[in-house]
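Below: the structure, in structure tokens.
Not every chain is included here, but those present sit where they belong.
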Amino acid sequence: MEELPDLAATVRELLDRHAITDLIYTYCFHFDNNEPDRIAALFTDDVVLDYGPDRSPIHGRAEAERRLARGLREVFAATSHNVSNVRLRFDGTDSCEGVTYLFAWHRYHDGAPDGYLWARYHHHFRRTLGGWRIAWLQLRVLGTVDFHSPEVYPVQRA
Amino acid sequence: MEELPDLAATVRELLDRHAITDLIYTYCFHFDNNEPDRIAALFTDDVVLDYGPDRSPIHGRAEAERRLARGLREVFAATSHNVSNVRLRFDGTDSCEGVTYLFAWHRYHDGAPDGYLWARYHHHFRRTLGGWRIAWLQLRVLGTVDFHSPEVYPVQRA
């Protein structure tokens, strides 16, 4: 078997994979708890969030907290963001790209039928002095049932 | 980059994370196979399982096996327990708390519509001579569709 070139560097990357995966799960946890301030704490100052073509991208942590708070309060009575298939690719030691599967269930305040979403998060992550943060997020959609957003970025099948 | 303070301790914790995650998946595997004796083998002797406010908590491995066996035999024709978003926090080297997402599908013997559950497992894990075991479990519910339990511990949105 081949030698591991640098054991410490290998372990450090495994730890970074764990930390970034935990960051994604923490986002889901606070989303489903309706805690926009805690979600915003997971972003870089200059984060860009692009949830779909039917709304303008969110720029910066303060706008993120404000706009997420409104959606979480006005639209959703309950949600569950189940993330799986986490794939990460490092670009140097302090930057990482991710593609992650999302199965999300939504119950709405207005009594509309529950909305189901099968999608992918495309992420950029950046290591900051406070640890790994989400620097960019785009939601690309595989399919929906009774979902509230009229327009999405569809995954293009070949 | 910072130094890893102790490489061996870091690797040991990564292994413990793997072992505990595998323990949760093993519980799901045997649950969906209707193997209550194998589920019970994953618990500490003094395990406490708290599946909801509509039933008394289960105390100890023997009661766990007996009560799980009854539910698995009498209620469910088939189930799937899909766990994701596994988050673990160690408390010393031999104790760990976990919060994990569950998407569970249930088909019932009585012909009721399939039941869907979006929930979180809150776990305490303990290292024993035989390895990591589940010492405590509480199920907290994000949402349900046609679920058989009339009462649950709801996740409180802020």
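By letter and in written order, the chains are A and B; residue numbering begins at 1 in each of them.
Heads up, the rule we're going with is that a residue touches a chain if its C-beta (ideal position, glycine included) is under 8 Å from a C-beta of that chain, and two chains touch if they have at least 3 such contacts.
Everything quoted here is computed from the prediction, not taken from an experiment.
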With 2 chains shown in place, count up the copies in the whole assembly for me. 3
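In this section, only the chains that are shown with their structure count from here on.
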Measure off the straight-line distance from the CA centroid of chain A to the CA centroid of chain B, and report it in whole Å. 25
Where on chain A is chain B touching in the complex? 7-8, 11-12, 14-15, 18, 22, 25-26, 28-29, 32-35, 78-84, 93, 103, 105, 107, 114
Under the touch definition given earlier, write down the residues of chain B that touch chain A in their complex. 1, 4, 7, 10-11, 14, 17, 82, 84-87, 99, 101, 103, 118, 142-143, 145, 155-158
